[in-house]
Each structure stands twice: as C-alpha cells, then as structure tokens.
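The other protein chains are all here in position, but one chain of the complex has been omitted.
Coming up: chain A.
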Amino acid sequence: MAEWNAYYQNEDEYVDRDEFEVDYKCAGRDSLVFLVDASKEMFIRGEDGEPSPFDMTMQCVHSVYTSKIISSDKDLVALVFYGTEQSKNPRNTFEHVYVYHDLDSPGARRVKDVDGLRGENGAQVADETMGSGKTNLVEALWCCSNLYSDVKLRLSYKRLMIFTCRDTPHRGDCERDRQARTKAGDLKETGVVIDLMHLMKPGGFDVSLFFCDVVSPPEDESELGLQMEPCGKLEDLRKRVRAKEMKKRSMASLRLNLCLGEGMNVAVGVYITVRQTKKPNAVKLYRDNNEPVHTKTRLYHTQTGSLLLPSDTKRAQVYAGRQIVMEKDEVDVIKKFSDPGLELIGFKPMERLKLHHHLRSALFIYPEEETVTGSACVFTALLRRCSERNVFALCKYTQIRNSSPRFLALVPQREELDEGQAQIEAPGFHGIFLPYADDIRNLDAPQLPTASDAQVDKMKEIVHKLSFKYRSDAFENPVLQQHYRYLEALALDPMAPEHIEEHIEDHTVPKVKMIDQCLGSLAQEFKDLLSHCRYTATNIVTSWPCVCSAEEAGGAEKKPKVEMSEDELRARVQKGTLQFGVKVTGTKKRELIDTLKAQLAK
C-alpha cells in the first residue's frame, strides 16, 4: 500500500513540492561525533574571565544539538570524552573513554544533559561523573570508530571533531602517538573526516607536534585545511564548528549539466544555501501509547464502494461550463519542456538584473569535476570573466523531469576569505530566479507630492542615528525559537508547561525606547518640517529668520539645525559677527555649517 500513499500525496499539481527533500532522504544520515578532551587543562578558565575550554566546548555542542533539532533532526550526533578517570563505553573495553551520548539523533534529554555540563556547575558535574585521568587517544578513536559501525542506518557523511587544548596528548610518548596516528588513519580510510577544534593554551598550540597527522587532509591541495590559530573566543569556536558542521553535502545536491552550447556540457552541482526553515508539521499519535500513526489515503467508488486503482481515475478541469478530461500521465507530460539541466541563453550586463525580480530563494552552482573532468576549469574561467566584466549569464533551468522551465540569472561570486583565511564567500554562481510576465503585477502608483530637500536632509539625520551593521545571521526566527523552547520544556517535564514563561529574546521587535532615545528631538523636527511645508509655508521664514539669511549667504537654501538660541544668532547677525570672516573651503552644506559654527564659537 505504500505506493498508494506516494501516489496521492501530491494531488494538488501546483503546490510547491520540496523537490530537494527527496534527495536528502536518499542520501542517508549525516553523523557527527564530538570527541572532547576532559583533562584538567580543559577546565582552566582563561584570563579576563573567558570561559574554560571545556565550558566553551559544551556551549558549542549545546548549540549544535539545538540547531540540529531545528534544521536537520535526522542527523546523528555523539558526545565522547577522553582523558577521563571513569570509563563508560558500549562494551566497556576502552579505558579513560567516556561515551556520554552514543550516535543518535539529539532529543530533549540530551540537550538538557549538555546544558548541565555548562558553566561552573557543569565543571563540577563533569568532575563527579567522569573525572580527569590518563589520556589514550588510541582507545578514544577506536571507541569512536565502533560507534559508527554500531549504527544500523546508512551514513552519508561521517565527521569527527576533536576538541582539545593540549597539543601533546601523550606527553611525548612516541609509541602512543604512532598508534593514534594509525588509528586515525583507519578512521579516515573508512570515510570519516577528522577535524581539530583546538583551543587556546598558554604558550600556543603547536599543531605540528602531533595533530597534523591525525586530522583529515584538505579535500584538495588548495583548501586551507587546518586552521593554525587556536580558538580563544567562544564566538570563533562556534563559527568554526558551524562552518565545518555545515560542510556542503554534495549528496543532497542536484547534479546537472550546464550546457554552454551543443556538445559543451559542464557538470555542476546545484545547492541551496538559503532556505526558509518552517515549523514542522504536527504528527498524529495514538492516544493510548503516544506512538506515531501513519495515514493511508484510499479512493473508493461512491456507488459500488469498491477500491479504485490509480488507473481507474482521470483528471479534470472545468472552463466555460465545459469539463476537460485528461489522463494523469498527460497532465504530467504537459509540464515537460526539456530534460533536466541548465542551458545558457546568453549574457547581460549586471545592471539588467532588477532588484525586485525575486520569486524564491536563490540557488548556488558549483562545478562537479568528479562527473565531467575539465568542468572546474571552464567554470572557473567563466566565473572569472563574468565577474571581471560585470555580466551575468542567463540560463534556462529545468530542475527535474517534468518540471517546466524557469530562467535563472547566474551571478558570479568569487571566493572571499577573511583575515584568518576562512572562507566568507564560496566561489560559484548564485542562481537568481527571474519572473515571467505573469509573475509581475501591474500596479497603479498614486500621484503624490515629493519631499523637499530640507525634509530629506532631516530624514537623513534620522537614518544616520539609527544605522547599524546588518548581518544575515543576526536574527533568529522567534516563531521557531519559541516553538522549540516549549517543546524542549514539555519533553523534559510534560506536567508543567505553565512554568515556561521564560521568554525568548525576540530581535524582530523594534526596541522602541532605544529608538526614541536615539532620535531625541529629530522625530519632532521632521514632523514640524512636514506641517510647515503643508500648512504654513511662511512660518519657515518667520521662525528661522537668522538661519535663513545665513544660509543665503552660503548659497544654500536648507535649514540646518544650529545649536544656538535664536536670540543669540539674531544678535550676532545684527552685530555683523555672522559675516564669513573665514575661508569657506567646501560648498557642502555640512561644511558650511561647521565653518559657521566654528566661527560663532569664537
């Protein structure tokens, strides 16, 4: 009956199907093991009150757990400590290795567990449960490798992150080091990617002493594999973990041909770098045992009551009173225009890409050298020249079989690195969806008067006062955060949802008080300018006589705000001290006023 379900699920032809979701499922689960050093050194607080390396690590693990729950709750995560006094692992065959969480998808209990390891209290809890003892990374790595093999699911991506502040875990025991390297080699052979999240230690962390042979090599010779600088700040560590943890998943992407012309097919992968994370749908549970139930949809014949097969049905639409009937196959095939792929139409100067031509989140296109050799080279050449010439490539895009074409503007994006050589922007093309004629609405814009220069200038002051540095990751979705906050609380204590009054911090709500304070009198001044212009044009002259005359002297007609009483100004004008006895170097209003103010201040 399973096929039945699949058959009727997408009944509405025009509901956006999440076509990429399919790929995620086939790809298997991603897995991530946190291997954390629990030696004494990890619990030493940094100078200037920085949290201890252990504390920082737990904060990171906590945020990875919660973000996994929100964005990819099928992924498996494990938390393993090494250098512990106590040992706890599946077969208890490894010493000084403490498997806190084995590989599983994170849930409320785990989040709470990790939460309990944070801060001062957390250090105490860790000490009581695990303690610090001898370090044997060989055993630790071996144990991790067993965690992977114990999982019955297909794993698509295996990552191991080592968190430590000690560059010589075995204190120079060469034999141990050698064994650990070998063990790490085994893990890497089986597809596990090993990363080092090394933390600040007095005297600096020397990667070359041991760890450089443990971690995975960069994916190609040019990738900056190991960051030499250890993390001293929680924010840095979080960013580093996030960047690694979010490692592109080529399995989840779509492999297509970018056809430049007949016989010239470049293999590319299509990725989604931005996609709206929505609140998940509710699941139905059986009342008696809270176990999930699944639904089956069946079609019956109303008269005979007999079960209908898909082939017993057709599709119909009614227009102008006439019913038009088609086979289900016909309905599908109507949507087919061409085979999946990207087809180059031509190039356009970048200014032809209109800001308001936006329909849905953009795609990211990166070459697939593994599919067609030579792809990366053409791609790089195209990327470079498009970027240098400030043009975009216009492409016809057919996502999957039987999906109708859309046009994409491929906007070049060259690689950008920050000071620490970490990638800020990946090299590739952003694919911006362009609207068809049908997608653009005709609007009737109202005819209204426009603002005067004085009004615009006043507004500029307001804008300046409230300007900030926008970062795309600065806003959390309050709806999601609240949803998961409640769920977490309910999962831990189903009886007491009322207690959850802990409010999430909602950054989408404007901080009205702060804004008002920042603006001060500016808001009123802007409003005054509005009413002046409309009702009492003469008021402006009468209320600002001196300034107006001063402005005329400067050749400007705007009304600046001069911090000086009107009377004083008037007096000075009368005395003649407002004459420009100074050299006016600029003609900009700002400069004139500054000069004026400076002169008056004398």
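Rule of thumb we're sticking to: contacts are C-beta pairs under 8 Å (C-beta built on N, C-alpha and C of every residue); 3 or more make two chains touch, one makes a residue touch a chain; residues count from 1.
Operating definition for what follows: contacts and distances are computed from a predicted model.
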item: Name per UniProt, for the chain absent here [options: "X-ray repair complementing defective repair in Chinese hamster cells 5", "30S ribosomal protein S4, chloroplastic", "COMD7 protein" or "Proteasome subunit beta"]; value: "X-ray repair complementing defective repair in Chinese hamster cells 5"
item: Of A:133, A:169 or A:428, the residue in touch with the unshown chain; value: A:428
item: Touch criterion as defined above, residue of A:67, A:86 or A:129 at the omitted chain; value: A:67
